[in-house]
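Note that this complex is displayed minus one protein chain, with the remaining chains in position.
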């Protein structure tokens, strides 16, 4: 929709991937030969075109590829992790958190519900029910008109996925965008927005390593939409404490 | 902020004004010689430039200037009324309501908290406390980063205004954007967003007819921002009931 | 949970039933020989015991059984309607609405999503998708700890029910308590709370006339819990407009 003002530079996206299963599990490598992060990055770039500059970073890089410099040049970070949450250094987590509070957008994907950064930002256990049994997942829009839903059908039909079910222990989302159902009858709040400090956060659950979910055209469209939604304005700083003399706001 | 896709045509805005005080009260005419609606329209046009086409409509016109045709060509409607809420025909109110549910944005201004259209969309009494005694109003941002707040200071300082105070009987706003305080110590939730059907609604309380509030540069900026926020996407239709055979969503 | 103070008298509940299908459709009469309203009333009384006094009222009674006197003596009203929404007089709807705004609790059941009173209080179309094909409905708790969920399992398993699906066009619920899934894979926000004026409103979708849903023990428990949740405190009055001189709140 029209907006009064638009930044002129592309959104700088960093796609972070744990990149462990891809090396360990042939089944995953078969689906994501260049790593899940590469596929996710391609999905975003495919939709945003010149509107975004997308790079990747992985756990095995120095500082997990998330140096101060990289984060300073990142408008939106996407995060996928599963097997190695504990291997992420607390220092990098604190750095990412500080950057989110200062305005960087964050997309938390699938099993990253249990990442250190998500738990830190939510304050809850982020626990849920799950089953890896190739359930069909149907992703229903409950916030039509939300920019994250632009151009995708309701439901998005994902033939095979890991099942995630309620109770999903998160703070009540500011906006509930998607609800999923699964073959077994379970439901899950699969698309949720939050804000922390000046940063926008979107949790999106489709995307297990065992299924080609990030090749799904509608899932890719959601990721790209969410990058657009989460991108900060030009100013980017964390809220700070301030001592205010009476009348401080007057000319 | 960047968005994946942008419509190419300007936002079509209709500024509706009751236009009664301007004819009846010399004090109001002195502030708004061409009518409050004209000043509001100018404030929006001033900020949105080529991004908007702004026209006005008033109570005294046939069908209050809000024919089916006019509404069909309106993306965002702004509504100011005070002395003549009851003179607005139920038919026009129903027409505006239908159009909001189909996606038209609506800005409800100041004393229009008691307009038929606002009460219809809220479902509550929309009552409040008030005092016309030239209180200073300070409008504080409580949702920094919200597009409606772009480019305005916190607080916005309005030297003289009618006082509006809690309890303001509205449904809990989806987003609370502004809270105001007044000389007498009262507070008011002065900027609130809601959605009904596919339409976005913004209530903004500054703007009494006895004070030059719509000449205030920051108030004008808020109005323009809110027009941008409330503008619908290209598709515009009300949600409808649908009988769904099993598997209806499959290819 | 413990509360600082408790009223000593029982909650006065009025169960309103349209009572049309029961006379027209043998299939419905077989399930609800004394009317759906009787079964609903029994379900509430069974759980609240001495804590409630439950009576019924139906469409065919004078003033639909909802005289000023009856409403003045009602703390919580439950509403089931389907075939005859239009037969409910606007005067009675306005009376119920006024009473809700003054603090009376309201439970809106199943097909009453399209009742005049619910649409009036929500301000949206309240439309949804549906299918009458004996889908199994699973009702999942997404707000554990909410008093409405006390004592019921997640999911509640309803063997056969009419299917209701998203998009359900309601304002964003203040609290989302239940989400349902259906055999066909659809999902629905089946338990939602709202407040209007001083009244608490709970929408609960299980309960089609063609299935014995109001005989289901967990559904009955939810209804009883919701009556407890929606009951007003001792004082009961609608918010009103008030002119406030400066310092009005001082001793």
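By written order: A, B and C. Residues from 1 in each chain.
The working rule: a residue touches a chain if its C-beta (ideal position, glycine included) is under 8 Å from a C-beta of that chain, and two chains touch if they have at least 3 such contacts.
Fair warning: this is a prediction, and the values are worked out from it, not measured in the lab.
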| item | value |
| --- | --- |
| Contacts of the hidden chain among displayed chains | A, B, C |
| From C:33, C:217 or C:233, residue that would touch the chain that is not displayed | C:233 |
| Residue in contact with the excluded chain [from A:33, A:123 or A:217] | A:123 |
| Per the touch definition above, residue among A:165, A:190 or A:225 touching the missing chain | A:165 |
| Hidden partner chain, residues of chain C it touches | 1-7, 10-11, 47-48, 51-52, 103, 138, 144-145, 147, 150-151, 153-155, 157, 195, 198, 200, 224-225, 228, 231-233, 239, 249-250 |
| Footprint left on chain B by the chain that the document does not show | 136, 138, 140-142, 144, 154-155, 165-168, 172, 175-176, 179-181, 185-187, 189 |
| Missing-chain contacts mapped onto chain A | 101, 114, 120-125, 127-131, 133, 135, 163, 165, 167, 169, 171-172, 174, 183-186, 194-197, 238-247, 249 |
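Here is the rule we use: only the chains that are shown with their structure count from here on.
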| item | value |
| --- | --- |
| Two chains joined by the most C-beta pairs in contact, as defined above | B-C |
| Copies chain C and chain B - interface residue numbers shared by over half, same or different | same |
| Whole-Å gap separating chain B and chain C, where each centre is the average of the chain's CA atoms | 32 |
| Chain A and chain C, separation of their C-alpha mean positions in angstrom | 37 |
| For chain B, residues that touch 2 or more chains besides their own | 195, 239 |
